[in-house]
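Excerpt of the complex: some chains, original placement.
By letter and in written order, the chains are A, B and C; residue numbering begins at 1 in each of them.
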Amino acid sequence: MKAILIMGSKADINFCKKIADKLAFFGIDCEMKVASAHKTPMRVLEIIREFENEDVVFVTVAGRSNALSGFVDANTTKPVIACPPVSESFAGMDILSSLRMPSGVAPMVVLEPENCALAVAKIFGIKNENIRKKILEYQVNKKREIEEAEI
Amino acid sequence: MKAILIMGSKADINFCKKIADKLAFFGIDCEMKVASAHKTPMRVLEIIREFENEDVVFVTVAGRSNALSGFVDANTTKPVIACPPVSESFAGMDILSSLRMPSGVAPMVVLEPENCALAVAKIFGIKNENIRKKILEYQVNKKREIEEAEI
Amino acid sequence: MKAILIMGSKADINFCKKIADKLAFFGIDCEMKVASAHKTPMRVLEIIREFENEDVVFVTVAGRSNALSGFVDANTTKPVIACPPVSESFAGMDILSSLRMPSGVAPMVVLEPENCALAVAKIFGIKNENIRKKILEYQVNKKREIEEAEI
């Protein structure tokens, strides 16, 4: 049970580390890979094959025109979560490149690293009771934060 | 193993039926519910509780300002896929109400009913080999469609 | 006669204090609450019930995907003013989540804390002559500011 984080460029490493940190909270291991759907597609396919018989969820992290998320999703039967870093350019509308998929390609889009980790946890939670308990604990904490806010 | 489709208004029934049809292809049952995070939140919470100990993925279908997806996600440990029908008004930017979640709320956004069903299938596929095989069959067909296109 | 400010996160406290300060000018008391439509909906409903028999206007302050304003409005017969802090991300289009309400849900949107306080005052003004006088005084001052501007 592992999340495979594929980032399109090494520049996204800090963004990915935030996802990894939160995954650790939920007790989920992860591996981080750098590979580009544009420039090193064979490497991407190799990564997909490497984990095809393992228990994984892919997380794809790519800014600008995000080809990576759809590319990974179309070539694996595993769930793929697209977590694109949002750019300030063009009113953030690069996000459409993560959303506007052709038929048969279905990466699931989640913004922000923390929420991405939670989404991964929820997927693994359908078969792992410990993770479900961690999610519950996490959600209870989030509620408590609000309930106990002093103003 | 079941997808629970919650639509915010009965007006979205045809959109939801497209999801249900495709889920059937993957061998996944579904139940359809009408409930509004704005107007009948207790009913939404009741639906969530009803399935808390079952093996489900929630799919939320709500247009305009989509409160439903985040509301369901924050109140369940199960995975939630938001599949909002895209409006032509305001350049489709209602989509942001499905994406811009606060910390601790993580519905996964997928546009188009068919792709939504595929995403549900991929999630269940992590514990069900039959579904994984159906996904593979589906993906092979999609590839073949392209490879055999005569022009 | 009181304004109930509900903020979705403690992070909006300074924004809310600006509303409160201006309400004080108009002679209107306020209470500030932290509660999330996503994460603590029962708490929100509790706050609504608490004031259902009092003479209040609700002000809802929530950024990103604003579920709070519609949620409060749909569950109270009292007037609700949505005053969402505008984000620089996505060209501020989160504002649509405050505006694009389904039928039967009608929070009234006002940008900027000062103007929000004025709108609250105008609502209470329909039954309180003192507040109406304060509004008039306020408007006269605003006019004078312009008329006496030296350039």
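Before moving on, here are some points about what is shown:
FYI, a contact is a pair of C-beta atoms (placed from the backbone, for glycine too) under 8 Å apart; a residue touches a chain by one contact, two chains touch by 3 or more.
Not measured: the values here are computed from a predicted model.
What's in place is 3 chains of the same protein, and the file's complete complex has 8 copies in all.
Keep in mind that, in the parts below, only the chains that are shown with their structure count from here on.
Superposition of chain A on chain C using C-alpha atoms only gives a rotation of 90 degrees, nearest 5. Separation between the centroids of chain B and chain C, computed from CA atoms only, is 34 Å. Separating the CA-averaged centres of chain A and chain B is a span of 18 Å. Chain C has residues 9, 36, 39, 89-90, 93 in contact with two or more other chains.
Residues 8-9, 36-39, 41, 45, 64-67, 70-71, 73-75, 89-90, 93-94, 96-102, 104-105 of chain C are the ones touching chain B in the complex. Across the complex, chain C is touched by residues 86, 88, 91-93, 95, 139, 142-143, 146-147, 149, 151 of chain A. Residues of chain B that touch chain A in their complex: 55, 57, 74, 77-81, 95, 99-101, 103-112, 114-116, 118-119, 122-127, 132, 135-136, 138-139, 142.
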